[in-house]
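The complex appears here minus one protein chain, its other protein chains still in place.
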Amino acid sequence: MRKYAIIGVGHVGATIAYTLVCKGIADELILIDTNTAKARAEQLDLQDAQARLDSRTIIKINDYHELADTDILFITSGNIHALDHASGNRWAEFDYTKEIVQAIAPKVKASGFNGVAIDTMNPCDAITHYFQRATGLSRAQVFGTGTFLDTARMQKVVAEVFDCDPKNISGYVYGEHGESQFTAWSTVQVNGVPITDLVDSHHLDLDALEAEARHGGWAVHSGKGYTSFAIATCAVKLSEAVFANARLACPVSAYSETFDTYVGQPAIIGKNGVESVTTLALTADETAKFQNSANTIIEKFHAFDDALTQPQAPLQKLA
Amino acid sequence: MRKYAIIGVGHVGATIAYTLVCKGIADELILIDTNTAKARAEQLDLQDAQARLDSRTIIKINDYHELADTDILFITSGNIHALDHASGNRWAEFDYTKEIVQAIAPKVKASGFNGVAIDTMNPCDAITHYFQRATGLSRAQVFGTGTFLDTARMQKVVAEVFDCDPKNISGYVYGEHGESQFTAWSTVQVNGVPITDLVDSHHLDLDALEAEARHGGWAVHSGKGYTSFAIATCAVKLSEAVFANARLACPVSAYSETFDTYVGQPAIIGKNGVESVTTLALTADETAKFQNSANTIIEKFHAFDDALTQPQAPLQKLA
Amino acid sequence: MRKYAIIGVGHVGATIAYTLVCKGIADELILIDTNTAKARAEQLDLQDAQARLDSRTIIKINDYHELADTDILFITSGNIHALDHASGNRWAEFDYTKEIVQAIAPKVKASGFNGVAIDTMNPCDAITHYFQRATGLSRAQVFGTGTFLDTARMQKVVAEVFDCDPKNISGYVYGEHGESQFTAWSTVQVNGVPITDLVDSHHLDLDALEAEARHGGWAVHSGKGYTSFAIATCAVKLSEAVFANARLACPVSAYSETFDTYVGQPAIIGKNGVESVTTLALTADETAKFQNSANTIIEKFHAFDDALTQPQAPLQKLA
Partner (left out) sequence: MRKYAIIGVGHVGATIAYTLVCKGIADELILIDTNTAKARAEQLDLQDAQARLDSRTIIKINDYHELADTDILFITSGNIHALDHASGNRWAEFDYTKEIVQAIAPKVKASGFNGVAIDTMNPCDAITHYFQRATGLSRAQVFGTGTFLDTARMQKVVAEVFDCDPKNISGYVYGEHGESQFTAWSTVQVNGVPITDLVDSHHLDLDALEAEARHGGWAVHSGKGYTSFAIATCAVKLSEAVFANARLACPVSAYSETFDTYVGQPAIIGKNGVESVTTLALTADETAKFQNSANTIIEKFHAFDDALTQPQAPLQKLA
């Protein structure tokens, strides 16, 4: 049985829930939110849909005890209104979301949860790191959607230039799910051709494409006030790779031994969560950007003293 | 190719769009909204998801010309804020939504659209009727989700009592997608047993169950501020029955020759939209309720003079 | 994680496997067949498809130890060539398939399997009974597809007369998955109307319709040499109801306390397998046919002495 839980049923959490239900992916689904009326409303809306769906999902709300045998836990809480629209700064959420994680993590730990936790909260890398430490779950078991979404946006942006399916574009966005991220163009191929070979012939401005991908979330946010469909699709796809032990290559926010932080990088996703991280031969420039982005995450993470002064669970080696 | 269009990308329209994209149902999808930034944001959010989906849907926005060869058109505009929460009165929306339909219908007509239009706007029955008249589309081609959703809620409510799958509950909610609707209990079976045979043994309060189903939308609305998942699921399911010419039995808001109004009743949905309506042997009490509910729709519809005084397209016989 | 196993990868078993893989239903799948080359070939063919599917399923072969934590086990072995085409007699398979079950059951028992077993082997009712006894699994845990397929055929046959979706036809075929089965017409509705009310107006010959449904398998068999798609679809749907604990109403071959045999009848399918059987108010004629069909199963079952003289596991009450 595939048992899922979602903590936080705002736009992202609710859309994840709908995806799991309408595609018949989840057999059981636990929705948890401090706003009980909201959790109940989402439960009802999803249950109202069940008579019209071929599959069935048992849906329960607000019971942390259910996490004991939950396989996949999505952490999606967060105050969208805390976002600093002007600056495009996902860090503006950290103070607020950190408090949420401080409230959630002990309950997750106490529940006996021992599945895989996937974080979509922003700032994604730091929150994922914080949640992993606070719960004492292994670094394999906890990861963030990170640049999995940014990479999808890069694929879309490049695909538009070449008028093809985004799936024809391979390659990765690395680093922070935020401003310091970068597209490692040395890894990007268009229909099997290195994009660096196409710059001249197609008059490509890679910096402009990178910027468009990086700001893709803001483009959505400015029009609808939040983002939901793409991030939910990404989160669900990662969870399916865990259930199937697919060992699928995906850029996610995973713990880096090199940088001692969670950061967006290609990883292999399987039944244990992050089975391994993949080291590609980046260019010197890309390597510097990667280091810089990791530093940005670490610096901001350290600025939150309380995040570090509370007793830490012993760090565990990546499985 | 399955070509869809959605006019109005609020919560309902956007969720329909997401369902069509994430399940690979639509090959092409046109999103239309007077709020261009919103339409563009939904387009972007859905396109961002495409690299993570196995299927692909071409998504365009705000071009009525695309309706000329569109197969299915969802009408989902509406101002959720106009709802009168206190009274639970879907009619409160009519003034507002009528204006929307007045703006939309001529454009739909001018586009040359000749597919099937499915309305989810409230008050559903009256708006569907108005839209059908204003566009000159046939009564077969235009129908509303009507009591398809209310019936799903009835199935859920009854299924909870009997601890079974909502799909085990057959039968129909008739009438207005609103307060005057009623569950025709004579049509309802639980696992193949007429529910009327189970009233005593299970101490059922059918009136209470009916009320719970009828107010299901408000229960959702009060917690999340709108409803989206169940109504979108219903709308999509109806559209699939049209594409496949499934001739699937569904209670929808269809034109009634008897009452000369659109009203919720079982109908056969196929490639032409409403292929026929199904006449069941209701009890005298149910028949009276049906008449009453139809009267309620007609009365309110007539109250809107401008809806009637504008030149009407010649009425066409049900195909 | 959804873990499935299939014993017997002939046409039915292989089609079940393909359905589970191509729809992303199974996370892990064990194929078992005495013909190792066949099991290996099906594994390879399914694995070759994986690069083209969005989902992933881990596929292993011929290891009974894997059954220890398997959730759903399909029993699909059987020698299609043993069928007596001339008589349309599914019992002709019993001698052969009984030997197969005699070989399989101890291995299943020894594996520690404790999930739900769904039998598609013919004669379905007797083999299901035999397998349940021989493995010592509970009567809830073991059931057969039985008349779930025959009911689907009845729905199709009736739907063709009324030119509508087979899903518009409710009601059940009862009894043996074989010649003594019957359609309980008192349970059948067409678009919500009792079919018995439509006999005159539509000049229906219910006996002819029943015969057409009963012989549906032979119609397929005579053209392609076996049946596969419908039976696989039925088997997979039942398994999904178990995983989701859907408590879905389905006619299956379930143990009847009344008749002390497995026999096709409506039941509620949930996480324990058969959660309960549903007793409908059949007509006197239908009740007699049901008794007769159960007697047919029992009589033939008893004819196989060795099936009864071997030590039996203690019978367990239906959960």
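To keep things simple, chains are lettered A, B and C as they appear, and every chain counts its residues starting from 1.
Keep this in mind: contacts are C-beta pairs under 8 Å (C-beta built on N, C-alpha and C of every residue); 3 or more make two chains touch, one makes a residue touch a chain.
Source: prediction; values computed, not measured.
Novice: Looking beyond the chains shown, say which of C:Asp48, C:Asp200 or C:Glu257 touches the absent one.
Specialist: C:Asp48
Novice: Can you say which of A:Gly13, A:Gly175, A:Gly223 or A:Pro266 touches the chain missing from this structure?
Specialist: Spelled out, the listed residue whose C-beta touches the missing chain is A:Pro266.
Novice: Taking the entire complex into account, which one of C:Thr76, C:Ser228 or C:Thr261 touches the absent chain?
Specialist: Missing-chain contact among the listed residues: C:Ser228.
Novice: With the missing chain put back, which residues of chain C would touch it? List them for me.
Specialist: Interface with the chain not displayed, on the chain C side: 14-15, 18-19, 21-23, 37-42, 44-53, 56, 148-149, 151-153, 155-156, 159, 165-167, 169, 216, 219-224, 227-230, 232-234, 237.
Novice: Could I get the residues of chain A that touch the absent chain, sorted low to high?
Specialist: 53-54, 163-165, 167-168, 170-172, 187, 189, 191-193, 197, 241, 246-249, 266, 268, 278, 280-281
Novice: Since one chain has been left out of the picture, which residues of chain B touch it in the full complex?
Specialist: Contacting residues on chain B, toward the hidden partner: 1-2, 24, 27-28, 55-58, 71, 240-241, 243-246, 248, 271.
Keep this in mind: only the chains that are shown with their structure count from here on.
Novice: What's the farthest chain from chain C if centres are computed as the mean of the Cα atoms?
Specialist: A
Novice: Under the over-half criterion for shared residue numbers, do copies chain A and chain B use the same patch or different patches to meet?
Specialist: Mostly the same residues form this interface, as more than half of the numbers used are common to both chains.
Novice: Through what angle, to the nearest 5 degrees, does chain A rotate to match chain C on its C-alpha atoms?
Specialist: Answer in degrees: 180, to the nearest 5.
Novice: For chain A and chain B, let me know how many angstrom lie between their CA-based centres, rounded off.
Specialist: Going by mean C-alpha positions, chain A sits 35 Å from chain B.
Novice: Give the residues of chain B that touch two or more other chains, as numbers and ranges in rising order.
Specialist: Chain B, residues with two or more chain partners: 53, 165, 167.
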